[in-house]
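Just passing along the structure, written as structure tokens.
Shown here: the complex without one of its protein chains, the others still in place.
Here is chain A:
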Amino acid sequence: MSNSKPVFGYHGLRGKFWLENSFHTSKIAQPIRFQLAYLGVDYVDKQYPLTQEGAEEWAQEKEHHGLDFPNLPYWKDGEVNMTESRAILKFLARTEGGGKLIPTDARSLVNAEMVEGLLWDVWYGLIWRCYLDSEDMINALARCPPKLEVLNKFLGNKKWVLGDQISYVDFMLYEILHQYSLYDPKYLSPCGALLKLKANFEELPAIKKYMASPEYIAAPCFHPMYAKHKVVGLTC
């Protein structure tokens, strides 16, 4: 009997896996899971355990999923077999829920993609600091607060990044804010607008329901076997 539900495959964590001494990043998953919850998509959440066995399970399977570039996360729904978390997030935003999570007008779309680019840089600052835990990376993280403050100013009084309508980029932003808050509860103190967006996101009925469900992964965000800097909820 074939399984007709789409499958989302990833490690059993929220996002960002880093192999020791490597640059392999298995991208983000939690924004995708939040987006699927928001859109009410029924899918199989295939989670690879955060153990050597989990790594071996994936290693054995990876060439057999029909993926052009085998990696985690992957999304398979009968029409596509794809990887790359940002591409998956945007594909789902276009094809589910009437496409309401991705703008179609040029200006809004380019604003979303511009914020997407900034968010990726800001995210990497935290990822490297936690995985590599070196002086260089701790110093590099210092470049992130000004970027967050610029984003805070851009958000201003808007409810979501693009205004009144929530979009895929809010799902990325929320997860980054969540992870930075785990790293340091005071990190976002100068960014009132971002903190307000974070709270508003958690109050969305579909998100609130998902966060109360057994499927929700509260922690960790980064892989405990490889993240050198230990922070409860973030890396262990």
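Quick notes on this structure:
Please note the rule applied: a residue touches a chain if its C-beta (ideal position, glycine included) is under 8 Å from a C-beta of that chain, and two chains touch if they have at least 3 such contacts; residues count from 1.
Going forward, contacts and distances are computed from a predicted model.
Comparing "DNA polymerase epsilon subunit 3", "AP-2 complex subunit alpha", "Cardiotrophin-1" or "glutathione transferase" against the UniProt entry of the hidden chain yields the protein name "glutathione transferase".
Which of A:Leu13, A:Ala37 or A:Met82 touches the hidden chain is settled by the complete complex: it is A:Met82. Among A:Phe8, A:Phe34, A:Phe91 or A:Phe201, only A:Phe91 touches the chain that is left out of the view. Per the touch definition above, the residue from A:Val44, A:Ala59 or A:Met114 contacting the chain not shown is A:Met114. Residue in contact with the omitted chain (choice from A:Leu72, A:Leu151, A:Ile207 or A:Ala227): A:Leu151.
Interface residues of chain A with the unshown chain, by the touch rule above, are 21-25, 68-70, 79-80, 82-87, 90-91, 94-95, 106-107, 109-111, 113-118, 132, 136, 147, 150-151, 154.
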